[in-house]
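Removed from the display is one protein chain of the complex; every other protein chain stays in position.
Chain nomenclature is as follows: A and B, assigned in order of appearance, with residue numbering initiated at 1 for each chain independently.
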Amino acid sequence: MEIISTLPPELIRMVFAVIIIISFIFLNAIMMGYLERKIAGHVQRRPGPMEVGSHGILQLVVDGVKLVGKELLVPVNVDRTLFRLGPILSFTPVILPLLVIPFSEKLQARDLNLGLLFIVSMTSINVMAILVAGWGSNNKYSMFGAMRAVAQSIAYEIPILLSMLAVVLMANTFSLKEIVGAQQKIWFILLQPLAFIIYIISGVAETNRAPFDLPEAESELTAGFHTEYSGMGFSLFFLGEYTNMFTVASVATVLFLGGWHGPTLPYGEYLGIVWFFLKVYFLLFFMIMIRWTYPRVRFDQLLNFAWKYLVPFSLVNILITAVVIKL
Amino acid sequence: MKRYFSDLFVGGKSLVDGLVVTLKALCQPMVTVQYPREEIDITPNFRGHIDLVLDPEKNTFRCIACGMCERSCPSECIQIKGKKVEGKKKKTLSLFTLDFTKCSLCGTCVEICPTQALEFSNEYNLAAFSREAFHYDILKRLEERII
Partner (left out) sequence: MRESQFQEPNRFFLNMGPQHPSTHGVLLVVLEMDGEYVLDPQPVLGFIHRMHEKMGESRPCQGFMPNTARMDYVCALPYNHGYVSLIERKAGIEVPKRAEYIRVITSELNRVASHLLWLGAYLLDLGAFTPILYGFDDREHILDILEDVTGSRLTYCYYRFGGVYRDIDDKFVEATRAFIKRLRKRYDIYEKLVTKNIIFIKRAENIGIISPDMAIRYGITGPNLRGSGIAYDIRKNEPYSVYPEFDFEVPVGERGDCLDRYMVRVREMEQSLRIVEQALDTLPDGPVRSKVPKKIKLAPGDCNFAVEAARGELSYYLVGDGTSVPYRLKIRVPSYSNLSCLPELGEGILLPDLVSIMGSLDLVIPEIDR
């Protein structure tokens, strides 16, 4: 006990926060996997997983056990270091953005005054993981996936940043907590609808979800960058993808949907998390629905869309925002 | 320029329309059944593998071991043997096997049978671990039904 009391309280706080967040990441992946399959099932007029547990609720747990139990296959002729590094790179950086996200007024691991920039920089490491995995696999299909991921990520980072900037101009801060605080009266989605739409579209593209799932594109590239991965390597990519989705949705909630704000609850400074999660999972539901509705866009169309539509529109949006605020 | 904006609006509307379709489907009842737990009734006209007809009057098969089905089968999957029994003029059926792994369910044997001694079974849940499990002894299957 004495050792603990000698440690700085901030460190203990961070360690606890990281532990909670890592366990939440796994929980979230299991929930999202289940939701995804259930929604996909019902959209296609079939029940989805039904066998393991009541209504298949334990299906993802069983799948997880299976994936952990599988052999970590490393094919010959791959770059062994990069091949192993890929999944780890994809999984580690996704923890960090969650540290600065204000789940509720008092539930935030650390409030950085440049929180938004921190999140953007951390989420863009994900593309590194895909590049490393695709390159290291020494497979032509994986290589295609990796190249696509890089181009796609560069193209979509810009509209994301520009749409965020519009909100930053309104709130006059980069700190996520203060951005949420600025939405006490009115959510930014009402003031910045265009920025919200641009952010959501780019967010879906940033997480490599259908209809922008070009790095995986199973009908073209079999499985894209993770073609060669099995077992835990494969599931780490999945964890990364679902956590990235969660991050994108929670940043959208913070920036546009008023974060923890909602009808007053007892212990509001903590229970605001309920509203936060409701909003986040609504957005995630929307992202899942999109995946099971649309065909995949082609690679050049995706880039065209980013450069011809999203970037000009978000620039115009910023310009108008700046002028209106100045007035 | 016109194309630029029309693509945006028409395209955007089409995407919303598509989403409405899937959202509606999300709320509609399922059309599939949980197969091993529930089963759909199969039509009586279903053509499974062949079986010998159980003649209700004689309480045995009608087959006269003429071998027409054996000869007509395009895949040569039927094997028939008849033997002489004391006191009877004609041969009686002593062996009737079907190699279902080769059968293509064309129904020629059922149609060609002069005594209508063959019928299609209604079994479709067929799975086994070995090839030999599908070498059916049709005569034995009939004898089991007699009892």
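Definition applied: a contact is a pair of C-beta atoms (placed from the backbone, for glycine too) under 8 Å apart; a residue touches a chain by one contact, two chains touch by 3 or more.
Computed from a prediction, not measured in an experiment: that's the story for all the values here.
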Take the complete complex as the reference. Which residues in chain B touch the chain that isn't displayed? 7, 10-12, 14-15, 17-18, 20-22, 25, 31, 43, 45-47, 72, 74-75, 104-108, 111-112, 120
Which positions on chain A touch the chain that was left off? 40, 43-46, 140-141, 144, 147, 210-211, 213, 217-222, 291-301
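Quick note on the criterion: only the chains that are shown with their structure count from here on.
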Flag every residue of chain A that touches chain B in the complex, lowest number first. 39, 42-47, 50, 289-290, 292-294, 308-309
Listed in rising order, the residues of chain B that touch chain A in the complex are 4, 8, 15, 18-19, 21-23, 25-26, 28-32, 34
